[in-house]
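The complex appears here without one of its protein chains, the remainder shown in place.
For subunit A:
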């Protein structure tokens, strides 16, 4: 089932018992962030949180942890909330096969009900902003989809970008944004700044849940996020034109902020508690000038807590990091069976593969490092045999403990690129990378003393299904 707006999804979460309404009065800080920090610890069926009684505000509505469990992630994709992690990734792969699905253009967008322009475009009048972690430099917006175009090819809809980036509120009409150099919007900004131009942007908040998923998917530069949304939704994504910039934005957003990234300008930003579970330091980063804010009456501020994993962001960027890597690897290496890149946005990637010949697994590992996402993220790649489930960490540990010999199975490559937020880099942005070959050597690689491996009994799969059914019926 496809949702056309954020509120439709909240209704489903409520009906499924996956939305917790906190009606008591809470402090804007530290209560709301602390609750969202705690929520994922409720497990794989943790609920979304909804606050509407916040001290000092008259009509604040704040939703967090909306994607913060596998149950909620399943519901976002229209799957039963009990769907397992591996099954959600497999379904994601199947739906991606229908990509691209063209969007549907609609009039009368929901966010057109109210407008603030120019000096009146004060973000504090629209959003109940809150701080997340203690050391954050200010209030952040970190679950908005930011839309921009390639200034050198603005009519190419594939080269437009919809992405989620950290955004700090720096003033009533001033924001900061973090375009990591590996990300598409950084390429747009680079082109604009080479020309001495500003980069127009539309920042959309409170989107239907698949928009958040595609906006945080590491797609290729010329792939259109809205066309992936259509594939994942099973229905075209409804879009409208933002009134000031003309940028394509979701029809059902709660809030659309328009403005420009001011070209060739940098200003102190941060720190911010990041997805790595560590703070970034203070850095000089680009500045956004807000020119117009459009919003639904009584807008809901969708926010996301992130800190030491796992938090909501780890669910949001789990399946959608695995799948593009899987797709890109399979083009060259059809032997690849599955990819688990759900730990810290793929700083560790686990790949299961068949082997053509000795040394093959290391080639697969090297390919991971040169995918567009791998260039910025994959720091450690673990390659396992085709019968090891990379989503089953005890199986992966078994492979490491019995198949991997440091003599020949550890490939360390010096001074490769990594995003600047990676804490382990000695020089930010540069790190050594590691491939761990935990596959069984095959000819002509004759290392090890592998006899005949114990396999599942032929009847085990049937019994697994039977036991699951009996367990569920208890």
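As a convention for this text, a residue touches a chain if its C-beta (ideal position, glycine included) is under 8 Å from a C-beta of that chain, and two chains touch if they have at least 3 such contacts; residues count from 1.
Just so it is clear, contacts and distances are computed from a predicted model.
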Name per UniProt, for the chain absent here [options: "Non-oxidative hydroxyarylic acid decarboxylases subunit D", "dihydrouracil dehydrogenase (NAD(+))", "ABC transporter permease subunit" or "Translational regulator CsrA"]: "Non-oxidative hydroxyarylic acid decarboxylases subunit D"
Touching the absent chain when the full complex is considered, from A:10, A:169 or A:436: A:169
Touching residue (missing chain; options A:160, A:178 or A:276): A:178
Touching residue (missing chain; options A:1, A:42, A:268 or A:467): A:268
Residue, one of A:91, A:193 or A:385, that touches the chain absent here: A:193
Touching residues on subunit A - with respect to the absent chain: 27-30, 55-59, 122, 124, 131, 134-135, 137-139, 169-172, 178-181, 186, 189-190, 193-196, 264, 266-269, 271, 279, 281-286, 420, 428
